[in-house]
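Complex shown without one protein chain; remaining protein chains in place.
Presenting chain A:
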Amino acid sequence: MAGLDIENVRAGYRGREVLTGLSLPPIEQGCITAMVGPNGAGKTTLLRVLAGLLPASGGVRLDGLNLLDAPTGERARKVAFMPQFAPQRLSLTVVETVIAALRASPMDTEETRVDAQQRALETLDRLNILYLALQPFDTLSGGQRQLASLAQALVRQPRLLLLDEPTSALDLRYQQQVIGNVREEARKGTIVIMVLHDLQAAASWADTVTVLSGGRLFAHGHPRDVITTPILRQVYGIDAVVEHTARGGVHIQVE
């Protein structure tokens, strides 16, 4: 029951099917999945389906609840989504954006109402960006925006955490910070799916790597079995020497 099942999902945009019957092996709770694949492979599309932003057919079950036809509020309480892009014009302060992410939901309860501010501050603290709390969102740097946007998702304490390229603009220190936070979430049983382009990061951070290509599942499994010379050649069309290190890292040398 506990976990995420994705079966035969079809979804797309106006007259164009992007995901053509996508199925994944069951994802257990507390598992961190890194989703990789070429630009336009359908990674964002899949996350949007899981977050209920795009109609889809097929089956998506989270802890037995069918997400594709669950009531909006119930889905929103269990799933949090960090979009690939943060808004441009927004003069709310960072802490206000996080409070809004907690309080605006129709499932907003008395409980979240009372300590929304406290929870927002705690979340910012955990991400080590408390110092940004009172800065207007549109004065943040690219990486700071990404962190603030991540805080808006983390604060909801979801069962399923969907992160679309959460670290693409972060410096090394904050990349480590963020993966630390994500691991912490996963230890609590949260299922994390994050889209990444950095294969070395994907290999060292994730329990499972999923490769999408052309709207289909190309490979899925332990990083060691998925990030390999033949798969990189088939998916990205590049020749690379791949070395997996003993400590779970990977070294990729493109020829």
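Just so it is clear, a contact is a pair of C-beta atoms (placed from the backbone, for glycine too) under 8 Å apart; a residue touches a chain by one contact, two chains touch by 3 or more; residues count from 1.
Operating definition for what follows: contacts and distances are computed from a predicted model.
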Chain left out of the displayed complex - its UniProt protein name, from "Ring-1,2-phenylacetyl-CoA epoxidase subunit PaaC", "Iron complex transport system permease protein", "Cytochrome b" or "HEAT repeat domain-containing protein": "Iron complex transport system permease protein"
Contact with the hidden chain (one of A:A101, A:I179 or A:A219): A:A101
Hidden partner chain, touching residue among A:P25, A:G40, A:P55 or A:P87: A:P87
Of A:Q152, A:Q175 or A:S213, the one touching the omitted chain in the full complex: A:Q152
Hidden partner chain, residues of chain A it touches: 48, 51-53, 72-73, 75-77, 79-81, 83, 85-87, 89-93, 95-97, 100-101, 103-108, 117-118, 121-122, 124-125, 130-131, 133-136, 139, 152, 156
